[in-house]
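Only one protein chain is missing from this complex, and each of the others stays in its spot.
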Amino acid sequence: MSKKGLAKGKSGKKYTITEEQQGEYHYVYGPYATPVIHVEPGAIIVAETHDAFEGKIKKTTDKPSKILNFPYLNPQNGPIYVEGARKGDTLAVYIKSIKPRGKQPVGTTCLIKNFGGLVGTADTAILNAPLPERVKKLVIDKKGVHWSKKLILPYEPFIGTIGTSPEIEAITSLQPDYYGGNMDVPDVATNTVIYLPVNKEGAYLYLGDCHAAQGDGELCGVAIEHPTTTTIQVDLIKGWTIANPRLENERFYMSIGSGRPMEDATRRAYKDLINWMVADWGYDKLEAYFLLTQCGRVRLGNMVDPKYSMGASISKSIISKR
Amino acid sequence: MSKKGLAKGKSGKKYTITEEQQGEYHYVYGPYATPVIHVEPGAIIVAETHDAFEGKIKKTTDKPSKILNFPYLNPQNGPIYVEGARKGDTLAVYIKSIKPRGKQPVGTTCLIKNFGGLVGTADTAILNAPLPERVKKLVIDKKGVHWSKKLILPYEPFIGTIGTSPEIEAITSLQPDYYGGNMDVPDVATNTVIYLPVNKEGAYLYLGDCHAAQGDGELCGVAIEHPTTTTIQVDLIKGWTIANPRLENERFYMSIGSGRPMEDATRRAYKDLINWMVADWGYDKLEAYFLLTQCGRVRLGNMVDPKYSMGASISKSIISKR
Amino acid sequence: MSKKGLAKGKSGKKYTITEEQQGEYHYVYGPYATPVIHVEPGAIIVAETHDAFEGKIKKTTDKPSKILNFPYLNPQNGPIYVEGARKGDTLAVYIKSIKPRGKQPVGTTCLIKNFGGLVGTADTAILNAPLPERVKKLVIDKKGVHWSKKLILPYEPFIGTIGTSPEIEAITSLQPDYYGGNMDVPDVATNTVIYLPVNKEGAYLYLGDCHAAQGDGELCGVAIEHPTTTTIQVDLIKGWTIANPRLENERFYMSIGSGRPMEDATRRAYKDLINWMVADWGYDKLEAYFLLTQCGRVRLGNMVDPKYSMGASISKSIISKR
Partner (left out) sequence: MSKKGLAKGKSGKKYTITEEQQGEYHYVYGPYATPVIHVEPGAIIVAETHDAFEGKIKKTTDKPSKILNFPYLNPQNGPIYVEGARKGDTLAVYIKSIKPRGKQPVGTTCLIKNFGGLVGTADTAILNAPLPERVKKLVIDKKGVHWSKKLILPYEPFIGTIGTSPEIEAITSLQPDYYGGNMDVPDVATNTVIYLPVNKEGAYLYLGDCHAAQGDGELCGVAIEHPTTTTIQVDLIKGWTIANPRLENERFYMSIGSGRPMEDATRRAYKDLINWMVADWGYDKLEAYFLLTQCGRVRLGNMVDPKYSMGASISKSIISKR
């Protein structure tokens, strides 16, 4: 947990956001909702997240296009009001644990009409006929994610969608941007601190959409979705203003850029990482650019959302050797 | 005016939205604001629009980056609540007149740091130093737009930003999308009907950002901005559901697609135009695709906003000859 | 015809390139072919161009995917060796006339599998099933292009593919770039001068792929293709080095940018037009950027080739009023 925050790494009061407490989940990242809880920096929050379909896809014969009702998708817990947070500050959210919740088969994935990375979509509008829909329900247990009788994928859970509210916009939870949102970057996993810019008083933190496993790019647009009990600790860093979500874990520092086309997402990520190296490690801007050319790492989050997400990172073992 | 609407081309009651009535202008297209007026289909509305900077850029020595305060940009009149409008209907907005308003020089344009079509931006994030800022104030009178002593550009006003509210999102008025918004397509001019999808009860129509002149693409991001008195007539077409803004004038039918990269904006525009040809003129889908290959016209609205806008059109003299 | 050229607008010797003289047509723009003729600046050349399919698509029941044999597509006349042309010079090619050639129905268009602006392609690789193929053969006569019994499109012929050889590359004639090639910009029509950069000794001018009519974007990828007798006059401007194809007609100056995504094509076009305004009319760079924002015009050539083409232009009546 970040030592730079107000809580100085100490755990504060513990809060829960059960399904009951949450009541209506949210489908936009915005300032117009009423906070479900108010917390102080250091607070530990245990949230019952829904899967991206709010549990409505129950069996393999379900037709996603008939069940799903845009824009009521990707339900989010929150908003969480963080006391003391003001525009220009940054939240540091430490992800303590993510655990599957509910009855087996607890995992869901599906092919949705006109949605995905290798099909025509509302944006990449084409005349070809859509692919057929498919639904898969999967048991997730200690062994992992049971894809088939022969194949068990490792359980590698992360938070697909997490972020703060924009100042005056309210944006679909299907989209990622500078405030976080639907980034689908698998590194937003346990034992990670994600930094999120505060755009309005109280920050209004939202989260949801936890994935049990996901490949780079979330190719068909639907990872192994599952409801969880997710525990985070929220801290507040006063006066640290950031332009993109950033994260750190034991191995690296990462900045996450979102945009279209994909090169713009990558540019945003790398440029912000350079800015971070300049501000916090004293790099010369061009030296940072030069060095990342030789050792930067890139991870594709999603290639399916209204904006694509890319994480650009540098190893902790390198960054300090300036 | 569309005969398909409830008003059958008849003018209804006349409304005004003066600066005073408007009070606070809006910076998002969303459902969370309180309507400034409620009108019936057929209503004529005379709106006092601000320029995109709310009149804050007053002289050529002003520094836009110091005066402008994102996201409080591109102020919009509205929302206008249209009685009887429900999700799935379409507004038909006839643009009757656009007239400059206020003291000379009434026109403003400027170069804004890290904004524009030929510079690095927040999205196309680069390390090059930004261009210098510049401001130009211009007299607009009967002769036209006074660019310099030698050059007077024709006064060709249009509405840069117009649209309905999304269902639950509230999106910056700097962005265009399926609901309209900041399209900056010069064909949204007088003697034109623009069709806008209704996404929520009452439609919540917004408008503003009138331009006195603009090139294709709005290259530096700022056209000849000016405050106006704009008169529109609003009609409602029940049960006509459209996916993109569309428009018609005496010469052609156009669909406007917004997206990134620019080819996606163009694809959205052309595909929707095909859908229109199929639904309303009985074209076979592939025949429409085939024909537009030979006679479709494309107009670039903006190449500077969070999404680019493209209008794809077909001549009225061609479309009827099926 | 350009007065800047060596020929000073005077017509020189007349040459023909009949089908017989041409012998094998070319499918790349490159320096490795043997010139079919050598000409002096001022020369008039009458070329018998093939249609893009070399006449192989003869009837509406033909299957393009069975007949067409990539990369042997879009056959080109040439190369024409221009005496005195050296790297760093520019060709000025005046298009005198384009006339249909051959037996009726002389026009061909078709839908080709996995090719076009609204379908998946080799680049925009998707899993959706391809559209069916279609072929249309059309009579082209004095009345125009006979699309159907009811619809005759105007005959508006232009050269789809024209350019010089790169220095050491040999690039498919399906692609446009800085040297010209398959731009498919309808303004490359009669009474126009197109300027093309000389990249190697002799320039090696190629041309072909004339269209009888085409919409902006050449949506399905195939315009009204037809064999022609095309007459051009070739002049040479020594020491004028250009980065993109440019053209002028009675009304405007245009620069043509090619690239992907489409915004990059547009950026190339507009930036080169600014450079032209600076170099030849004395504009300040930022003033040109500023002015084009208000009056620039953009025309989409193709949205289907390996690179898209965009023409950015400014009216002659405006550019001179500095």
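Letters A, B and C mark the chains as written, and numbering starts fresh at 1 in each.
Note that a contact is a pair of C-beta atoms (placed from the backbone, for glycine too) under 8 Å apart; a residue touches a chain by one contact, two chains touch by 3 or more.
Model, not experiment: these values are computed from the prediction.
> Among the chains in view, which touch the chain not shown?
Counted over the whole complex, the chain not pictured touches A, B, C.
> One chain is left out of this view; which of A:G9, A:G88 or A:G215 touches it in the full complex?
Of the candidates A:G9, A:G88 or A:G215, A:G215 is in touch with the missing chain.
> Looking at the whole complex, which of C:F115, C:Y155, C:W240 or C:Y289 touches the chain that is not displayed?
Among C:F115, C:Y155, C:W240 or C:Y289, only C:Y289 touches the chain that is not shown.
> Who touches the missing chain here, C:G30, C:P79, C:G117 or C:G163?
That would be C:G30, which touches the missing chain.
> Name every residue on chain A in touch with the hidden partner chain.
109, 111, 116-118, 131-132, 134, 136, 145, 147-148, 150-151, 153, 213-224, 260-263, 266-267, 270-271, 274, 286, 289-300, 303, 308, 318, 321-322
> For the chain that got dropped from the picture, name the residues of chain C it touches.
27-28, 30, 32, 71, 122-127, 166-172, 243, 257, 259-261, 264, 267-268, 270-272, 274, 285-286, 289
> Could you list which residues of chain B touch the chain missing from the display?
Chain B touches the chain not shown through residues 118-120, 124-131, 261.
Convention: only the chains that are shown with their structure count from here on.
> For the chain pair with the highest number of C-beta contact pairs, give its two chain identifiers.
Per-pair contact counts point to B-C as the maximum.
> How many angstrom lie between the CA centroids of chain A and chain B, rounded to a whole number?
Inter-chain centre distance comes to 33 Å.
> Can you give the whole-Å distance between the Cα centres of chain A and chain C?
Computed value for the inter-centroid distance: 47 Å.
> Using the touch definition from the top, which residues of chain A touch two or more other chains?
124-127, 261
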